[in-house]
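Complex shown without one protein chain; remaining protein chains in place.
Right, chain A next:
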């Protein structure tokens, strides 16, 4: 099954129109961030409403380095590192919090980040960074959507693989254990604090990598590219697909991206009011989240899997 999906994901880009390719790339970027969020929420049991902060940090890391003449490839590699580093720095204090307190703290962090970026001259303020170069890998410039589509696909495969390998290991078992019974996990030798920080950093690195690719793909960055709504979108994707399931994260990212795209097309038709797209997407997140939590609380993929073993 996973090979069929992988082959399909590899073949599809060549068949898409330019507009559809953009959706494909954005879907892949969301998928990376959501795989990270699903690792954090589903396996380690930590809720984050600020995952898009790390997308932003990755994007700005790559963007700022590029603006200062650092080769884009190095910037792309620095993106996940910058995001992970930021996660470690903020994680030390805030990971003492649990549940909804942690969720609000991550949300607050994103609001602070956006306001700092919006006011910082070195980051271009509210206008942001413009005219970022295309990514070039050993002299080969990626200047077409199709190339970014494959870069993103590689990123999704890589993050998925890392997550799968991590989850099915000693560390992964420790993470899952501390999510439901931290006291017993610690008594078994699991360094609970260090593992919480680790998974927060890994999850941030995935989002950061997505941000780095985004920076070179779109070519400009502004605080407005990473609204709180994006973090909420990631959470909805993870929950709808099914927490603690990698395929669920991928499925959730795909489903929500496509539904939102459909609605945007609908809402930008002539005659629709200008606020229609954002109102519709908020409404969709809300309705989907409520429906899933009420009727399919485990998420779509785990539920389907349990029904047809």
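Here is the rule we go by: a residue touches a chain if its C-beta (ideal position, glycine included) is under 8 Å from a C-beta of that chain, and two chains touch if they have at least 3 such contacts; residues count from 1.
Criterion: contacts and distances are computed from a predicted model.
Trainee: Between "Cytochrome c-type biogenesis protein CcmE", "Amino acid/amide ABC transporter ATP-binding protein 1, HAAT family", "Xylose transport system permease protein XylH" or "Fe-S cluster assembly protein SufD", choose the name on the UniProt record of the chain that's been left out.
Mentor: Matching the unshown chain against "Cytochrome c-type biogenesis protein CcmE", "Amino acid/amide ABC transporter ATP-binding protein 1, HAAT family", "Xylose transport system permease protein XylH" or "Fe-S cluster assembly protein SufD" yields "Amino acid/amide ABC transporter ATP-binding protein 1, HAAT family".
Trainee: So which of A:77, A:97, A:146 or A:166 would be touching the chain we can't see?
Mentor: Once the missing chain is taken into account, the touching residue is A:166.
Trainee: If I consider the whole complex, including the chain that's not displayed, which of A:16, A:85, A:157 or A:192 touches that chain?
Mentor: A:192
Trainee: Considering the complete complex, identify which of A:49, A:129 or A:202 is in touch with the unshown chain.
Mentor: Reading the full complex, the residue touching the unseen chain is A:202.
Trainee: Using the touch rule from the top, list residues of chain A that touch the missing partner.
Mentor: 162, 165-166, 168-174, 176-177, 179-181, 183-192, 198, 202, 244
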